[in-house]
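Note sheet for the following structure.
Just one protein chain is left out here, and the rest sit where they should.
And now, subunit A:
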Amino acid sequence: MQTDQLLALFSGILLLLGLIAFFIGRAKATRVRATGTAMFAQPDQYAWFAVLATAGPAITVGILGAILMLLLGAKIPPLYLLAGSLVVAAVGLTVGVRQVRPDFHARQAIERVIRFILVGAALISIFTTFGILFSIVFEALRFFKMHSFWEFITGTVWNPGASFLAAAGRAEEGASAAQFGSVPLFAGTFMITAIAMLVAIPVGLLSAIYMAEFAPQRVRTLAKPTLEVLAGIPTVVYGFFAAITVAPIIVSVAGFFGLDASFNNAVAPGIVMGIMIIPFISSLSDDVINSVPDSMRQGSLALGMTKGETIRDVVVPAALPGIISASLLAVSRALGETMIVVMAAGMRPNLTANPLEDMTTVTVRIVAALTGDLEFESAETLSAFALGLVLFAVTLTLNLVSVLMIRRFREKYRVNNL
């Protein structure tokens, strides 16, 4: 039988057993209560306990069996597993119904089970992080067995072209050996990120200063959600915008100055990414500037500073940890941004300082490596995981530093809404 049929059968029978448990449990509890005996819980609670006693162990056995089969490769015939878990369910049903006694705290028992389920749900987010970490690290290690880590970190040539021959056992036929030097990719990534930050930090920070210090209330309530719209536009849409609209403009502007720009230049995705990131910076900076205590502004104004000087010399320096933290978060977002660069930046690993040339980024290569029709074992496919590992490490560090900075700010000014 198919897995999904087995699953349907399992859930069907379990549902039936659960219903039986519920009604028997409730009927028994009602009967006991009708005799005038004082009970610790309501009949419905006894009934729900019976249901939990039926379904809980059975589902646990089923999941354990599935994990054993998948992880350890144990050969358990699915039918045995089905029968086994259903037997467990039947045992659970009898135990559950027998527990319908006046001296049994059904409500507390349910409470314990629910707490257990909630902890389980909360642990899923931890599993996700570990899942990301393990999936990336394991595949990256396989990559580093084929190509040295040192070469990956310091090499300046990224040419995976011949790796499919190596995967097919015909490495010697390749005209040149595959080279995986990631420096050009990181150079491209940092170039585009830097351009994005050149757009996003001034515009975002100044918008935040205007909204927090100058704008009348009405402008503020209107401007903030409007800026948030920029963050809500899907990145694939920005990518299209960058490739179809912005890149040709950049090329013609560069042509006007007599410069030669590629249609896949780094400026277009950089600018568009910067626009996308403006609300990240403005919204967080706005919050931070607003939480700078008013006493500092009053003190500064009382000393005869103008409003502009107060902002420049008192408010912004006080808010600096928060602003830096916002910028670091923005950098981490820009580094990991994928669609804009996939659609608007180039595919050619190119180590250059000229932003008008085409260059590629880490995320572009990850996508390129995993969307080709190469087999999974090839070095090029695995290189995506090595790049992902570096990306993960860098963004994780940036996020942690950012969290630490904002925490320091929060402690200094005792604000709790950040």
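Assume contacts are C-beta pairs under 8 Å (C-beta built on N, C-alpha and C of every residue); 3 or more make two chains touch, one makes a residue touch a chain; residues count from 1.
We adopt the following convention: contacts and distances are computed from a predicted model.
**Student:** Missing chain, UniProt name, options "Phosphate transport system permease protein PstA", "DNA-binding transcriptional ArsR family regulator", "Paraquat-inducible protein B" or "Type-4 uracil-DNA glycosylase": which is it?
**Tutor:** The record names the chain that does not appear here as "Phosphate transport system permease protein PstA".
**Student:** Could you tell which one of A:237, A:254 or A:324 touches the chain left off the display?
**Tutor:** Spelled out, the listed residue whose C-beta touches the missing chain is A:237.
**Student:** Which residue from A:198, A:320 or A:403 sits in contact with the chain not drawn here?
**Tutor:** A:403
**Student:** Identify the residue among A:31, A:98, A:145 or A:312 that touches the chain left out of the display.
**Tutor:** Final answer for the missing-chain contact: A:312.
**Student:** If the missing chain were put back, which residues of subunit A would it touch?
**Tutor:** Spelled out for subunit A, the touching residues are 70, 107-108, 110-111, 114-115, 117-119, 121-126, 128-129, 131-132, 135-136, 138-139, 202-207, 209-211, 213-215, 223, 225-227, 229-230, 232-237, 239-241, 243-245, 275, 278, 282, 306-309, 311-312, 329, 332-333, 335-339, 342-343, 363, 366-367, 370-371, 376, 384-385, 388, 391-392, 395-396, 399-400, 403.
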